[in-house]
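Up next, chain A:
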Amino acid sequence: MDALRLPVLSVITWSPFVGALLIMFTARHRPRAVRLIAAVTTGVSLLLSLGIYVAYDREGAGFQFYEKVALVPPLGISYELGVDGISLLLVLLTAIIIFAGVFASWTVKVRSQEFYALLLALVTGVFGVFVSLDLFVLFLFYELAVLPMYLLIGIWGSSGEIRPRGIFAWAYRETGVGTKEYAAMKLTLYLLFGSAFILVGIFALWVHAGAGSFSYLDMETAVFAPGVQRWVFLAFYVGFGVLAGIWPLHTWSPDGHASAPTAVSMLHAGVLMKLGAYGIVRVGMGLLPEGAAELVWLVGTIACVNIVYGALSAMAQTDLKYVIAYSSVSHMGLVLLAAATLTEAGLNGSVFQMFAHGIMTGLFFALVGLVYEKAHSREIGRMGGFGRVMPGVATAFTVGGLSSLGLPATSGFVAELLTFMGAWRSEHRWWLFPAVVGTFLTAVYVLRVTKQIFWGPESPHFRHLEDARGPEWVALVLLVFVLVLFGMAPGLALGPVDTATVPLLARIVGP
Partner candidate 1 sequence: MSLGAYLTLAALVFAIGLFGVLTRRNAVGILLGIELMLNAVNINLVAFARFHGDVAGLVFTLFTIAITVAEVAVGLAIVIVIFRVRRTVDADRLDLLRG
Partner candidate 2 sequence: MLPAPLAAGVLELALGAVLLLVFVLNLFARGEDRRWLAGTALGGVLVVGALSLVVTPAPAGPGGMFVQDGLAIFAKRLFLGATVIGLLAGLGARPASGRRAGEYHLLLLTSLLGMLVLASARDLILLFVAFEVMSIPLYVLAGFLKRDATAVEASLKFFLVGSVSSAVLAYGLSFVYGAARSTDLAKVAQAFSTAEPLLLLGLLAALAGFAFKIAAFPFHMWVPDTYEAASTPFVAWLSVTPKAAGFVVLFRVYFEGMGERADAWMPIAAGLATVTIVAGNLMALPQQNTKRLLAYSGVAHIGYMLVGFAAASAAGTAMILFYLVAYVFSNMGAFLVVEAVARAEGSEATAALRGLAQRSPLLALAMLLFLLSLGGIPFVAGFWAKLYVFWAAAAAGLYWLVLVGAVLTVVALFYYLLVAKRMYIEAPERPGRIQLSAPLALALVLCALGVVALGVYPKPVVMAALRVATPLF
């Protein structure tokens, strides 16, 4: 990589954006060209992220493939990129998911040009957050990653149906709960609401670091007063936590993910929620070690609520997409719990869970998308016996499900194992039990859904369904492969991750 003298991170980040521009201005009314451009540009990102993944120097550790261009010197804003073990893995995740997503949404008919353009722009934002070392630029990418959501869901989404009930029914009527417009607006505004807190946090860091720079590296060397650390960490926790779907700020995610079109749900549940967790770990814990150490009890406890509460809610859903969406809430709980343990195993588990759950949930949403577009229904109750008509989908779904309930030989298991190990070694041992219970509940609802949809006698009005086809296979096979590969050889991922989490940990709890 370096030999090529190629600003590889920039290429990875901007390649989709270039794709978006190309699509916008060259591919009008040429759907095949649109998809081709999308596939190629995201393919470039995928290859390069694989490249840096291999090329990353595990001995050297730290931030590599470093780039820096001063943007606004007086404020110390600069376009500064670099990846360490953590972001390395997440960049790879993003690349995989979007590449799969492009194929999974191959069949988008309506205004596909705008669809892919927005999708790719969004992805640039996501990459940007993971690679940028300048908090201001990070924030910029963050907003870029959130905004296109509105149109993506609003135009290509699908409305569900929610009956206004309970003491707040009037509010439901006034806000139009259930429509895709509502979901889109809710998701976008909720996330921007979170970003308000992030913004305050970032500025506070700038002020108190006194280095006159937004660079992560400069702030790392700065020392913040305990009081500052406390409230700024809290700000970051709330801000990024919204995106990570922490209870009770998670309600945007089920509605949003249920209404979003396939690729968007994949990307959003698969990667963007991780972005929140990443923010908490990287910015929150990385820059505010004392604040983090002081407040992990809160993070972990709420994570426990997420795990159990999310799993139970998932169990209660009758809409397939909602089930998956709530399972994300539950799994994000695992991610944050693992991070909150402040142990090597835990942090590794957290990052690994981000990756594993990203792939897993991406796979899920891809499959749900397939089922939905073939069966035109998301109601679990109406489905049944799909196993015979779409064995491929059934198999993939089962693998995904097994991974999410933490079955060994899938990535999910490694993540959960590390989480458990970390939890029991942490200062709050009892965290282990909610986590374990969560996995059992997951087993309950996942197998229940699988049985309901793919097993049993097939319902007559779904005879016509057929299995995944052509490009869709690319997505499924890729995701399943990754899911199993990293499950059997977790070292592939944990090697680099460990080089990043250990120093991070050393900053928080001391070596």
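The rule we apply is simple: a contact is a pair of C-beta atoms (placed from the backbone, for glycine too) under 8 Å apart; a residue touches a chain by one contact, two chains touch by 3 or more; residues count from 1.
Keep in mind how these were chosen: all candidates are chains of the complex that A comes from, given by their letters.
Since the model is a prediction, treat every value here as computed from it, not as a measurement.
**Q** Would you mind flagging which of 1 or 2 touches chain A in the complex?
**A** Here chain A touches candidate 2.
**Q** Help me check something: in the complex, which residues belonging to chain A touch candidate 2?
**A** Going by the criterion above, the answer is residues 71-75, 114, 136, 139-141, 143-144, 147, 150-151, 154-155, 181, 185, 188-189, 192-193, 195-197, 199-200, 203-204, 206-207.
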